[in-house]
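Note that one protein chain of the assembly has been removed; the remaining protein chains are unaltered in position.
The first chain written gets the first letter, and so on, giving A, B and C; residue counts start at 1 in each chain.
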Amino acid sequence: MPLKLVYFAWVRERVGKTEETVEVPAGTATVADLVRWLKTRGEEYEYAFENEGVVRAAIDHTHVKPDASLDGAREIAFFPPMTGG
Amino acid sequence: MPLKLVYFAWVRERVGKTEETVEVPAGTATVADLVRWLKTRGEEYEYAFENEGVVRAAIDHTHVKPDASLDGAREIAFFPPMTGG
Amino acid sequence: MIPSVRIQAEDFDIASEIAALSEGRADSGAVVTFTGLCRDEGGRLQALELEHYPGMAEAEIGRVVDEARGRWPLTGLTVIHRYGKIRPGQNIVLVVTASAHRRAAFEAAEFLMDYLKTRAPFWKREHLKDGTAGGWVEAKDEDDTALERWSRPDHPSRESSG
Partner (left out) sequence: MIPSVRIQAEDFDIASEIAALSEGRADSGAVVTFTGLCRDEGGRLQALELEHYPGMAEAEIGRVVDEARGRWPLTGLTVIHRYGKIRPGQNIVLVVTASAHRRAAFEAAEFLMDYLKTRAPFWKREHLKDGTAGGWVEAKDEDDTALERWSRPDHPSRESSG
């Protein structure tokens, strides 16, 4: 399944990309699965996701937890805790 | 002792005066004593102070309770509960 | 920081009051304004008339302002209360608080309004559209309740968040 991934703030800087479209392997069911797979793709991903639980995720513009299903997802975003306001 | 009395809102309307200077009898030691004496001065005062505890008082621009001493007071104000803001 | 307290018949301009607070300083991270307005009460109100006790109004608001400054680390504070005839939609009262962090600015503004409502010597009377002079507005018990929460020991009166 092709998925658009977008990155923000220091997650973007560590990954070295603003966005990319990836073909995830079968069995990648949740956001946590996706992160696990991304970390196998290179040091930059390992670095970006080194502290599990720090990087937040959103599916199609909605905040989600690591156990959220990727079913029907079009755009997955990864970013640090927010500091707006 | 001569005292300046000032009245506001419906207390002013009931008393029928904005202010007056009175010579209070000896033994008038507190705000409550003053109110008691004022109520002997006529129906308008009886009406203004008919519900004890509703009319508030201030001595020299500071809120006080009925048992506050009149010692050194120059201006005593009587008014309903405040409704500003 | 020199707080500004004004009792006036004229209207006020919120933007210039905020600008005056921020003038020449960049240590405020949060500015809260509260504006109290005259409601039309479902269309029956022609105007509110605000009577006040000159001298005591300034003194009492000054005391409340001092109390707020002692409780919160404010970088700016302005209170303006109008008197006289005020029509629906017009301004009655303005409180502006500035602080490094938002919690202090919010709490100080709420505190000031709760105190002004019950301690500042102002009295409102209604003038109705049908030509009758309506009565004096009655004080609300809930305003006293609002006030009491500031003396509860568990009330968070220190800044807690940015």
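In this text, a residue touches a chain if its C-beta (ideal position, glycine included) is under 8 Å from a C-beta of that chain, and two chains touch if they have at least 3 such contacts.
Since the model is a prediction, treat every value here as computed from it, not as a measurement.
Asker: Using the whole complex, pick out the displayed chains that touch the missing one.
Answerer: Counted over the whole complex, the chain not pictured touches A, C.
Asker: Write the list of chain A residues that the hidden chain touches.
Answerer: So the residues of chain A touching the missing chain come out as 6, 8-10, 58, 61-63, 77, 79-85.
Asker: Determine and list the chain C residues touching the chain excluded from the picture.
Answerer: Residues of chain C in touch with the missing chain: 13-15, 18, 22, 25-40, 88-89, 100, 102-103, 105-106, 109-110, 113-114, 117, 140, 142-143, 145-146, 160-162.
One rule holds for everything that comes next: only the chains that are shown with their structure count from here on.
Asker: As a quick test, compute the distance in whole Å between the mean CA positions of chain A and chain B.
Answerer: Roughly 72 Å, centre to centre.
Asker: Find the geometric centre of each of chain A and chain C from their Cα atoms only, then give the gap between the two centres in Å, rounded to an integer.
Answerer: Measuring from centre to centre gives 47 Å for this pair.
Asker: Just curious, how far off is chain C from chain B if you go by their C-alpha centres, in Å?
Answerer: 27
Asker: Among the residues of chain B, which ones contact at least 2 other chains?
Answerer: Where chain B is concerned, no single residue meets two or more other chains.
Asker: At least two other chains touched by the same residue of chain C: list those residues.
Answerer: Residues: none.
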